[in-house]
Each structure stands twice: as structure tokens, then as C-alpha cells.
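Heads up, one of the protein chains got dropped from this complex, but the rest are sitting where they should.
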Amino acid sequence: MNPELRKITLDGLWHNNPALVQLLGLCPLLAVTGSVVNAIGLGIATTVVLVGSNLTVSLFRHQVPEAVRLPIFVMIIAAFVTAIELLMQALTYELFLILGIFIPLIVTNCAIMGRADAFASRNPVPAAVVDGLMMGIGFSIVLILLGAMREALGAGTLFSNMHLLFGETARSWQITLVENYRGFLFAALPPGAFVGMGLLIALKNLIDAKLKQRIEKSKSTQTDPVASKRVRITG
Amino acid sequence: MALIHLSSPHVSKANATDRVMRLVLLATLPALLALTFFFGWGSLIQLCLAATSALLFEAVCLRLRKRPILFFLRDGSALVTAILLALAIPPFAPWWVVVIGSFTAIVIAKHLYGGLGNNPFNPAMVAYALLLISFPVEMTQWNAPFVLIGDSWKALASFPESLMIIFSGVNHHLIDAYTGATPLEVLKHRGGMTTEEVWRNVPVLSDGVFAWYGISAAWLMGGVFLIYRKVITWHAPFAMISILFLLSSLFYAGDPSNFADPFVHIGVGATMMCAFFIATDPVSCATSNRGKIVFGIGVGALIYIIRTWGSFPDAAAFAILLMNLAAPFIDHYTQPRSYGHRRANRGIGGGR
Amino acid sequence: MTTIVTAVLILLLLALVFGLILGFAAVRFRVEGDPIVEQIDALLPQTQCGQCGYPGCRPYAEAISNGDAINKCPPGGQSTIEALADLLDREVVPLDSEHGEEQPKTVAYIREDECIGCTKCIQACPVDAILGAAKQMHTVIVSECTGCDLCVEPCPVDCIDMLPLPVTPTNWKWPAPVSDPNLILTDRGRGHLLQGGSQ
């Protein structure tokens, strides 16, 4: 893969993950991750909007005046969100009811706005699209992980109600982890989402620290010579 | 000759943290005895469970954090947390309730925040709140004190029976006779009755309330002992109880048929425990004397508000957690006036 | 048809009103340009050593305010980088070793019997901390020397040393106590080993 795109991909999925590193879009992240299906639904919606808005913003980046760029981005994002909302109403109405207000609220998701402003408005179309896609996938992965954690802890199941998204055949995808689970309400409530999110971030930091250690270990053998860039300011 | 070079002072009072913790443990003894007396073996079993699991979690956390295990285990802080938790939950709650509780208290509320001295919230109360939210059924089913179900202590479950109830799930045969709501719950969900009617018609109040009064008295004893031994100061408990008394008197005087009387608010539920053992937890509460008073007032008022208009019958844990959140802020605005300064400093200072 | 016209008119009116409010706010509440260069300059150590690649601290401050990296100042070291990062809301980065390493503060000393009085060091000193005249012995005003070592290179007889300032009871600093007990139980009672008090 082209090294630039590779970097964008890695950034979106890991190094600059919107949820784990930038801590953007926490509101929907914490509110709707009660189950895997919710997470997937919101993840897909967000990703589509991200890709669409990045594409559009990047296309028009030379035409948009600097002073009013944010309102314009909001308009673009809002247009995509409206489209998604209508699509979800048409295709997955039940899920739309569950996700409720959080679909229209994608407009205010800082992750999308942030990418539009920080990346798409300064980069060519292919890079912007890849960035949108990767950021969206990175966000969705965190959503799904958190959803799985909370669903497993809170209700003792995984992939329940998948038919809301994938049709009747998906009804049988449900995995019951514990029979007659009493339910751990805390995990299903927003505080549980906070704790879960904290644990995910901690896990990422732990992995990063270990990686860094390994890199430093391998690097410690080679030292690069110090090139002086000093300027003499006096005679 | 090996002379050592140290900063002054060169002497110190033998007053170690573990001694403080030991005194706190000692002060919980009356409450433990009272609970056992009125409700049977349950509390003792819960206490053993909580202590064992808390120490275990503490040791694991210390090990993971690469801290000296024995050095920190000896300070007794985990034990205090465990005991307060064990005495706060219903005596016959299933065993996993208390284990999840001590996991939450030690691992999440304490060590994830940096261990002893760094936790912004009271660990026992975090655990209690989590349990209450997650397992409302288990956490609100108190068994009836013996004064309600029989003439003497023999009416309570025996020790093996108690073990069975706690470890092998609910023994339906026994539980029917045992479970009941707490007085605060009865007053909360009174179904249209006036306060007076509730008092007359519900046995937990008419006959059994003395058990709760007795337990509160035991907590009070422990608290007075702690104040006497200068482990805690009077400020926070006094402020908290006074404000609770004041608020409940006001509302009771205004509308006695809809509000509970002040003695119920003070003598029933977790008020006394909270005042002397939780609102005085140095780590998570305000520090200066004036700060402690503000903190106590906040807790007392919140308890009354949540009990009366909130959705939970008892509110000590939530009130404490909310005020824990405010403690640093209180601290910044209640600095004492330093020697030689006209006015006390306000705010955190130094920030941009 | 009328509804559409009304809607458009109302929206236009709203846009106009908000535009006016925004325009007014932009004029009325204009933030006076913070002399950021001054603030950056105040954080730099003023050694005027040029190790950053700019002729003096102020030019570097100007460069930073125009977006240059904040990690090019070895005399300031990590603490300066942190202060700059804090001021400019940038990320803290380690010192760029291309520009040198952070070293303890030093002061120039002239070995006076070797000095030939060439005045080259006097011309090199950015803060006029060297006294002397042609063919006369030179000496450094210790209290004014910033330790930039710019005088070392021009000296034709290599009689200038950069020496650390000696620690005396007057400028001695209390060490920070070692506070985190990473100890095992048998260390109890050996606290003095951990308190960093011993010299």
C-alpha cells in the first residue's frame, strides 16, 4: 500500500483513533453501546457520514471561504445525516427507533466535524475518503467492542437482536453466555459505559507502552551522530 | 560510626496510619454486634467474605502495580473499606454481591485511581452504589429483625442456615418468613397512606423500627469513640446530622402526614454510619475544618432531598459520592486564613 | 408559494440579524493580539547561545511563534519545552538532540596566565560578560555569564574552560525526598535510605 494511505489507515484505526485517542463523539459512544447491534448500527451510520462528508469537503475545499468553513461543513454533514436517517427509517425501522435521537445527533459528533476541518479540507479526495473510512471503522470498532463488553456483562448475551439490522436470518446469531443471567444493570447503564471506555483506553495505552518498549530495545543499539546546527550569533 | 543525614524533625509521634485504621476497625465493633444481635449471623459472614476478598483483590492489585504487598496490606485501609461495605449491605445478600462489591471498591474505586490516598470517591460507597444500581432486588431485601418474627434470637436463622442462604442461593422456604422492606422503603412506597397510617399498619415500623434505632445507636457509639480518640473531628458528622434534622423537622412540621419525622431520618437507614464513618473518610472528603462543615451540610441536605423526592429509599451513598466530587472544590474555597494574612486565599491559584 | 416566500424571507432576516450580531461582536470583543513572542521569549533561558539555529533567544521566540519546533533549546532543557508546550498548547516533545544535549549550568573561566589578550572572546560574548583590553589579560564576570560557551571556540590559545558553578551552602538546594516506597517489608525502619537526605 502507498505509505501515505498506510499512515492514514493506521492513524484512523489505532494511533489517532477518534474514540480512544481523540476522545471525540463520546456522547453517542457512551449512550448507545448497550448492545452489539446498537453499536454496529451507529458505527455504520457514522462511517457512512464520515466518508461522505470527507469526500464532499475535500471536493469543495478550494471553493470554501476560510471564514465560513464550519457552517458549510455542518451543512454538508447535516445533509448526509438526514439521508442516513431516512435510509434507516426505510430499512431498519426498529433499530432506528432504538437509536432514536442519536442518529440526528451524528451531526454534532465532533469526530466528523474534526476530520472535515483537520483533514478533509486540507487533503486531496482519495486521502480524505480513506481517512473518513478508517476513522469511521476505528470508531465503529470501539463502539462494537464496548457494546460487546456491556452486552455480555449487562445481559449475559452477545449479538442479540441482530435481526434488526441484518434481517430475520440473523435472529439466530444470538449467543447466550450465561443461562438465566441475573443481569448486571450497572454495565447496561451509562456509568458502566464510562468505566468500560476507561478500561479500553487503558488497554490501548498498555499496548502502546509495550510496543514502545520493544522498539526502544531494538533501537538502543544504534545511535545516530549528532549533527550540529549551531549558529554563531557573534563575531 | 555511621551518622545519618536527614531533614528535621528528628523525632516523630508514633502515630502510624495502621494505628488509625485499627481504631476505625475497633469503632465498627458496636455496629457489628448490633447487626448480629438483631439480624443474625448474616453480617458476620458477610464481613468475613468481604475482608477476605478485599485483601485478596488488594494484594493482586499491588502485585500488578509492582508495589510492596505486605507493606501496604498492613495499613489496614482495605480492611476498613471491606468492613464498612459488609455492614452496609443486607445481611443475607448472596455471596457474590459482596464479592463484586469488594472488587469494585478495591480495584475500580481505589487502585484504578492510584491506590490509597488518591481515590476521589469513597471506595465502600462506590461499591455500594454500584451494587444498589445493578442488583436492586438483592440489595433491598433485608431480613426482618428478630423482634418482628419471634420473641427471641432463636427465631433467626442458625449459623448453618445463614451460610446456606448466603452461599447456595435463596432458600425459599426460609426466606418467606425473613424478607421484608426497610423502614425507609416502606415510608417511600407507602401507597397513598399518610405517615401516621404507615406507622400504625406496617410491622417494620410499628414494631421493628427499634432494631434500626439500636443499630444507629451502635454506630453513634463507635463515632463518639473515634472523636474521643481524635481519629475524626466533630465537624462533618455534626453538620450532616444537624442539617438533616433541621430539614426533616421543617418539612415534618409543615406537613406531618406526608413527610417522615426527623427521628426516622436520623435513626433509620445509613445516616449514623454515613455521618461518622463515611463523611469523615479523610481521603475523599474535604480537609479543612470549615470544609468539613460544608461537606457535612452538603451530604445531609442531599440525603434528605434524595430520600424524599428521589427514586431510592436511602441515599447516603449517592449523597456521599456527589459530595466527594465537590470535595476538591470545597477545599479550594475553605482554606483557613494563614498566620499573618488578612484574608484566606480562595481558589486553586497558580492556574492560567 | 407564499409559504416558501415567507420561509425564505424569515431565513434571510434571521441570517441578517445574526450576521449583524456576529459582526458587532467581532468588532466589540476583539481580542487584542497577545504579544505571544514576548511570552515565549520570557520562557527561554536567554543564554543567547544560538544552539537553536537562530541568532539569539528572541529570534528563536519569533520562529516558535511562527510555528517552529519548541524542542531546539538545550540550555532550557525539558522544563522549558514543557513550559512552552503549556503556553502554546502544543505537545511536549523530547529535546532535539541535533541541537545539543541538556547539560548542567556552567560558567566560563579564563585561565588568566595563559590569556594573550586578543579580545576575540570579548567580541564573541553575547552579553558583554568578559572584561579586558587588547594585550591585557581578560576575565569573566561570573554573575553575568550565561554559560553559552560562544567564547570558547574563538580563543586562539584555548584558555577558556566551561566549569560548573561550585555548590556552596549559599546556593545549595534541598533535594526532593524520595517519596514512593518501592520497598519490601524488611525495608521497614530503613527510611533514611529512601528519603534522599544523605549526600
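Each chain carries a letter (A, B and C) given by its place in the written order, and its residues are counted from 1.
Here is the rule we use: contacts are C-beta pairs under 8 Å (C-beta built on N, C-alpha and C of every residue); 3 or more make two chains touch, one makes a residue touch a chain.
We adopt the following convention: contacts and distances are computed from a predicted model.
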| item | value |
| --- | --- |
| Candidate names "Ion-translocating oxidoreductase complex subunit C", "Methane/phenol/toluene hydroxylase:YHS", "Thiosulfate oxidation carrier protein SoxY" or "Spore coat protein"; UniProt protein name, chain not shown | "Ion-translocating oxidoreductase complex subunit C" |
| Chain not shown, its touching partners among those shown | B, C |
| Residues of chain C in contact with the chain not shown | 41, 44-48, 56-58, 126-129, 144, 146, 167-169, 172-177, 179, 181, 183, 187-192, 194-195, 197, 199 |
| Where the unshown chain meets chain B, residue by residue | 1-13, 15-17, 19-20, 71-72, 75, 77, 115-118, 233, 282-283, 287-289, 331, 335-342, 345, 347-351 |
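Keep this in mind: only the chains that are shown with their structure count from here on.
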| item | value |
| --- | --- |
| Shared-contact residues (touching 2 or more other chains) in chain B | none |
| Residue list for chain C, restricted to those that touch at least two other chains | none |
| Residue ranges of chain B in contact with chain A within the complex | 108, 112, 130, 133-136 |
| Complex contacts: residues of chain A adjacent to chain B | 182-187, 189, 191, 195, 198 |
